[in-house]
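Pasting a structure below so you can have a look.
For this depiction, one protein chain was excluded, whereas all remaining protein chains were kept in their positions.
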Amino acid sequence: MSSPRNLSYCQAINEAFHQTMEADPSVFLIGQGVKSPWYVGSTTRGLIERFGQERVIDSPISENGITGAAVGAAIAGMRPVVVHPRMDFMLYAMDPIINEAANWFYMSGGRSNAPVVFWGIINRRGEQAAQHSQAMHAVFAHVPGLKVVMPATAYDAKGLMVAAIQDPNPVVFVDERLLYGHAGPVPEEIYQVEIGKGCIRREGCDVTIVAVSLMVHEALLAAYQLAENDIEAEVIDLRTVKPLDQELIVSSVKKTGRLVIADAGWQSFGISAEIAALVSEQAFDDLKEPIMRVALPDCPAPASMALEEDYYSSAVDIVEAARKITRERKNIWRAR
Amino acid sequence: MSSPRNLSYCQAINEAFHQTMEADPSVFLIGQGVKSPWYVGSTTRGLIERFGQERVIDSPISENGITGAAVGAAIAGMRPVVVHPRMDFMLYAMDPIINEAANWFYMSGGRSNAPVVFWGIINRRGEQAAQHSQAMHAVFAHVPGLKVVMPATAYDAKGLMVAAIQDPNPVVFVDERLLYGHAGPVPEEIYQVEIGKGCIRREGCDVTIVAVSLMVHEALLAAYQLAENDIEAEVIDLRTVKPLDQELIVSSVKKTGRLVIADAGWQSFGISAEIAALVSEQAFDDLKEPIMRVALPDCPAPASMALEEDYYSSAVDIVEAARKITRERKNIWRAR
Amino acid sequence: MTHDQERLQYLYRMMLRIRCFEEGLVDPILNREIRTPCHLCSGQEAVAVGLCAALSKDDYIFGSHRSHGHFLAKGGSLNALAAEIYCKEKGCSRGRGGSMHLVDPDVGMLGSAPIVSGTISLAVGAALAASLRKDGRVAVSFFGDGATGEGVLYESLNFAALKKLPIIFVCENNLYATHMPIRECRVDIPIRRIAEPFGIENHMVDGNDVLAVYDAGLKAVEVCRNGEGPVFLECMTYRFRGHVGPDDNVQGLHTDIRPKTELASWLNKDPIQRLERYLIEHIGIGVMDVQKIKDTVAQEVREAKTFAENSPRPRGKELNEYVFA
Partner (left out) sequence: MTHDQERLQYLYRMMLRIRCFEEGLVDPILNREIRTPCHLCSGQEAVAVGLCAALSKDDYIFGSHRSHGHFLAKGGSLNALAAEIYCKEKGCSRGRGGSMHLVDPDVGMLGSAPIVSGTISLAVGAALAASLRKDGRVAVSFFGDGATGEGVLYESLNFAALKKLPIIFVCENNLYATHMPIRECRVDIPIRRIAEPFGIENHMVDGNDVLAVYDAGLKAVEVCRNGEGPVFLECMTYRFRGHVGPDDNVQGLHTDIRPKTELASWLNKDPIQRLERYLIEHIGIGVMDVQKIKDTVAQEVREAKTFAENSPRPRGKELNEYVFA
């Protein structure tokens, strides 16, 4: 690979589009706001100029119909990416995503597939309240036939978008508007980050922190703080929510015996539950302490910033959770 | 209470409607097929004759609009029940259910509530395939602001429907077409089964089986078979999926030390995951064995009956799971 | 328009094949040999056949819950259809889909599915694909009168009109959606008029006259290939049998609320008999020739049934195949 430059998360996504669209004329982009940075930041910069309005289709406000059209185009041999500049809008499009796309390959007995990317942006905070802040990756993860990826870094944003576009199946690509400015090294050439594989962002032996998307950064912050207290946390970045990289998670917990899960969605019936269930099935004998979950409470997103502060979790909560299950080291905490 | 008669599950639901509509003129029924037994069995028998077409509204095929109208009517002071004769159709109505109803009370700061019942029928098997077999209770359970109930018996079908209608919040009532013929004692008068409370259907000390809806019956069958092998299973019927009766589950597992969860939805990221996570958080020290989950594989529903047999789980699978975690009694099994 | 003999015989044979095949399902459904829900299109064959005859093999169609006819009319294999309805491994969807999921990409039958209106936007997407590739293909979406209740139809009309996509929206108005007469589903204004606020060319067609459908189809295809699509066709027709299965009344639920006289009057307009009379009386095809077609079709259908019966069931251990490509 060439030496990587630093790109922001949204520039990385933009590069994924430029390169996949260049490489394959069947790739196209459709959805609300593809030509408006208000909606999608600079993820689509230069695409219309380069590939034309035909392949970069800013659409009427018709989430259901447009998403269905993307699915149909995929069935007819194209590789569409359909964007929902807020995940919340996808609630209008559940029929084509779940009833049609997710089931399509199976119910045709493998005779027809739908290689479509459902790109949903989590766009939270900023006193936008309940209908404009939702993270719904857990809903899609529950549905057979869908893959769900959630990049935390610029490198993964590009590599997972490329992988999603090139995958023969419907993939839900969920990114986080709050990460758009986050920068990191990104190779120039086109590459995939393998769907279904997580990675270890930091090694440690005392506690495993499994995190995803935004929460990976909080987990790393937390690990740093924990290290100051001689707790060495291993931080796993899921990258893909479905299918889960079970092996990576389980083998880390087998090593550390302790698990904190950090998700940016609701806790109840969320992805943190599946990870907890998985580990308590597959690493039962190795678990030394109860599994801790750091995720959103059973509450819609509030508008008021004062409430948002309490609503969203951060490194502090992860540290707190990790601290609870590393209690034999309590004396260390006390000492400081 | 008067001495109960035996009623079928669907007659019990029918009685809930007769009695709540009689008691409260703001209760009304709307949706696809309310006047067709093909859609809703005999759950609506006699309602039109008694309450008129105004309060028993068979609707155009417009799940989104009709569900939204039910939500709006609730906001304007009515108590609508909106039926989806197959849960699969609710995917068109996710916006009014989730974006609007679930968030409504919160985002109005408690100034306005939406007492609506979203009645979704799981209608599976019969070679109906992927779009006509789905159970999606886990999706709704994930969403703050929604309650989710799933009766297993005729008694609960009536009591939970009454409770759902009389609850000031949006409640998702999920029943199972396969149970419509199941009969049991049902008191004549109007009564509620408390939302949020499960119950113990069978006491036992060796293993806890937490089940819901259809799977309660499979769990009881399994318990019977297990008892023949000297394994005494405690069977919990959740009745309500959200909010979970945490105390009941946890205290049973504290007693038995073993847990099998039997759900009729998909396993991955499903309700069985939340229950497993809950127990491994709150009864960690009491758990003697890994938690076992019996639920649907990560696969859409197939048409072919031959595949259906493998797809759906039953008492056999529960017995198998329970057997695995009662391994110190393995000798008993071997002996037979 | 005038039609050559060969074409006329083709239309006749194809309608007959659908009818004969579906009527052959009645007994196996009633005796539970077939369990997958079958929505028979008996009486409506002219729409599927007339429209598909106007298409080329490469063109795309999407169907609904009632798509045996669409599948066959577009050129799908009778054997594969029969085997699918028996939910066998040699079915067009390998027994995973059943009656409501019929697919054969090789002949442009991109799929059918029972969520009402669910495939309309997919057909728009196929038309979009054709338009992006400039490959001259046309897409057809078949749906019922009941589908006019679903918002996604209007979203599809709007987007297709905006982008001038090569798509024909074919509404088979059989006057009922399950137990609901269309008058309880929408006000009494012709369905085709829903196309007007989107500026979409629209026509009412006698859906029991296969030649009328064929002609309307040819014109619509031409409009679409000229980049002047979409086109909306409302085809008036009627189903001779139950909403699902042979007869909603004999299957125990008594949900067919259609007046007997109404059914009788439509039976008089049977599209197959109509074409048969036309062939004999106006085209001069002999009664014997017609009988020969009938015999051939009957034979094909018998063979298909045997094929289906002899095909193996999917094996349980292959349950999880085809979840991902």
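Side notes on the structure shown:
In order of appearance the chains are A, B and C, and numbering begins at 1 in each one.
Here is the rule we use: contacts are C-beta pairs under 8 Å (C-beta built on N, C-alpha and C of every residue); 3 or more make two chains touch, one makes a residue touch a chain.
In this text the structure is predicted, and so the values were computed from the model without any measurement.
Counted over the whole complex, the shown chains touched by the missing one are A, B, C.
The chain that is not drawn here is touched, among residues C:105, C:136 or C:151, by C:151. When the full complex is taken into account, the listed residue touching the unshown chain is B:104, out of B:89, B:104, B:269 or B:311. In the full complex, chain B contacts the hidden chain through residues 28, 54-55, 57, 59-60, 62, 64-78, 80, 95-96, 99-100, 104-113, 115, 144-145, 147, 168-169. Panel shows chain A; residues 33, 35-39, 58, 60-65, 88-89, 91-92, 126-132, 297-300, 302-307, 309-311 of it touch the chain omitted from the view.
If you put the missing chain back, the residues of chain C touching it would be 148-155, 158, 161-162, 184-189, 191, 193-194, 196-199.
Throughout what follows, only the chains that are shown with their structure count from here on.
Among the remaining chains, the Cα-based centre furthest from that of chain B is the centre of C. Here the CA centre of chain B is 37 Å from the CA centre of chain C.
Averaged Cα coordinates give chain A a centre that lies 41 Å from the centre of chain C.
Looking at chain C, one finds that residues 93, 95-97, 101, 113, 115, 118, 151-152, 323 touch two or more other chains. Contacts with at least two other chains are made by residues 64, 88, 91-92, 129-131, 297-300, 302-303 of chain B.
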